[in-house]
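Below: one structure in structure tokens.
The complex appears here minus one protein chain, its other protein chains still in place.
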Amino acid sequence: MGSDNKATIVVFSGDMDKIFAAFIIATGCAAAGMDTTLFFTFWGLNAIKTGKPIKAKGFLGKMMGIMNRGGIDRLNPSRFSFGGIGRILFSKMMRDKKVMPLEEMRQTAIDLDVHLLACKMSMDVLEIGREDLIPELEDVVGVATFVKDAANSKIQLFI
Amino acid sequence: MGSDNKATIVVFSGDMDKIFAAFIIATGCAAAGMDTTLFFTFWGLNAIKTGKPIKAKGFLGKMMGIMNRGGIDRLNPSRFSFGGIGRILFSKMMRDKKVMPLEEMRQTAIDLDVHLLACKMSMDVLEIGREDLIPELEDVVGVATFVKDAANSKIQLFI
Partner (left out) sequence: MGSDNKATIVVFSGDMDKIFAAFIIATGCAAAGMDTTLFFTFWGLNAIKTGKPIKAKGFLGKMMGIMNRGGIDRLNPSRFSFGGIGRILFSKMMRDKKVMPLEEMRQTAIDLDVHLLACKMSMDVLEIGREDLIPELEDVVGVATFVKDAANSKIQLFI
């Protein structure tokens, strides 16, 4: 048969709205009984940062840490960012419509046993350490793990 | 077996060029005999707006409606937007090469029985009503519908 009842989603983007979509789809898959994995890479790693300052050693890593600091409640949307106003606007609109904030949505995904994996290579390049990421992160893996997971999944997406 | 002869594409982006790619791939799938669904969410909803002013009730919805007004012939490309010049440039290049404009391409997709679905949650958050979207829209659905469709599809993409 080849395909297990699995879903594997690469989260490459660090935009608030795309991270939002990733968690919505992942919790939807998990709620439908699928074994679901979110594979965070590059800017997507922002969605699983603790939000505390990054302890990069090199000058460049420090610079990136400052420009790219965050934690999940500091993400900006892909449109109408306006130096942070977009984030506040969206958050308000979501709250008005009784949509869960991003951090609760992440917790829901964790509660539904969605696997959170981080890409080793992009952590190395961006100088993000394991301690900069939330403890619920299941593992730090390479592309081979993703490929194996994705090849056996019914749903694979790149967000 | 698990997979029907289906294709399910999430259209998250509202960029002219990505919407273009979504319709090209969808009509390609439909022409190959696949049962094809476009699932419009967030900015992707711009591709199925009527183009008339949005009737949002709240202040924020109105603001978003103005900043994000449109209809399919008002979309800007993801690059070289230049305050609208990019759109005109692209449209001209496409016309010169006898490529269908976006609105005709959407009509072709509809004629080939591509299903157009809209995401309920993002319509709520962005304060877009059913009456703001084209009548050819088949249904307004939640993520569970997408997950079920995608899990039984040979092709799933997030655009």
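In this document, chain identifiers A and B correspond to the written order of the chains, with residue numbering beginning at 1 in each.
In this text, contacts are C-beta pairs under 8 Å (C-beta built on N, C-alpha and C of every residue); 3 or more make two chains touch, one makes a residue touch a chain.
Quantities reported herein were computed from a predicted structural model and do not represent experimental measurements.
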item: Contact residue for the chain not shown (choose from B:21, B:112 or B:137); value: B:21
item: Footprint left on chain A by the chain that the document does not show; value: 1-3, 10, 12, 14, 41-43, 58, 60-61, 63-64, 67-68, 121, 124-127, 142-144, 146-148, 150-152, 156-158
item: Footprint left on chain B by the chain that the document does not show; value: 1, 3, 5, 7, 17-18, 21, 24-25, 27-29, 31-32, 34, 78-80, 89-90, 92-94, 96-97, 99, 154-159
